[in-house]
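Below are the structure tokens for one structure; questions will follow.
Partial view: only certain chains, each at its native spot in the assembly.
Chain nomenclature is as follows: A and B, assigned in order of appearance, with residue numbering initiated at 1 for each chain independently.
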Amino acid sequence: MRVHHTSVTVQGDEHIEISDVTKIVRTAVHESGVRCGIAIANALHTTCALFINEFQAALVEDLKAMVGRLVQPDAAGHRHDDPRYSDCERGNAEAHLGTALLGRSIALAVNDGELVLGRFQSIIFAELDGPRQRAITIQIVGE
Amino acid sequence: MRVHHTSVTVQGDEHIEISDVTKIVRTAVHESGVRCGIAIANALHTTCALFINEFQAALVEDLKAMVGRLVQPDAAGHRHDDPRYSDCERGNAEAHLGTALLGRSIALAVNDGELVLGRFQSIIFAELDGPRQRAITIQIVGE
């Protein structure tokens, strides 16, 4: 049995930004030497998300719009008052809530040395309170 | 250590349809011969969901109603314009967004050769843009 641990960092340019990190996780799988097993990836933060969906420009806008609508940053009168990373006027509660809705962890099968992903599936990283450096850990167990 | 990989397909009859796939995952666990370990199941798509809840007719209707409300297919003016599978008039952004909210992956313990599930827990598959054939992979590691 083999257990492989990798930690990578990602950083965007915008306060809210959605990017495709599939290649990063795929590279970790290749480096692990695991042919068959399970890979999990976790963002080590509470105001960014990690999930699987199609990575397509228009859909990214739809995702941002939905999350914005559901966490209601302006109307909800959030109590959490940590300053936002790039804007001290308001707290960052909406980023925490978006993380709670989208999740910050994925678990995938590894077969024949490759991540098992569907044709339209990408591993998506959503920065919800940036831009800042974020750590993602990738753990792979198998043989 | 044993790693067991299975791929199954599911197909419903409706554009949006929620079904109980517990038995499918349970059968894969039995066939794996793993007595103690971890099982993960992933839908290999971006417009259907896999999660755990009670499978009960009235609750299924409540789930559909909530997802419909949160993704707001009519009012939100989604930008993503892939045609819906069974209705070419509108894009299927709402199915992608529903998948992002519900998740498309589960991770469960296996003990004594059985999935560890609570009394009211079922593994639920939610088709959000069907009907079409969908692949679910089940990966089991343990001994």
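By our rule, contacts are C-beta pairs under 8 Å (C-beta built on N, C-alpha and C of every residue); 3 or more make two chains touch, one makes a residue touch a chain.
Since this is a predicted model, take the numbers as computed values, not measurements.
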item: Whole-assembly copy number, given 2 chains displayed; value: 3
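Methods note: only the chains that are shown with their structure count from here on.
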item: Inter-chain centre distance, chain A versus chain B - centres from mean C-alpha coordinates, in Å; value: 20
item: Residues on chain A engaged by chain B in the complex (per definition of touch); value: 1, 36-38, 51-54, 56, 58-59, 61-63, 65-66, 69-70, 101-103, 106-111, 116-121, 141-143
item: Interface residues, chain B side, partner chain A - complex; value: 1, 3, 5, 38, 40, 42-46, 70-72, 76, 78-82, 93, 96-97, 99-101, 103-105, 107, 135, 137, 139, 141
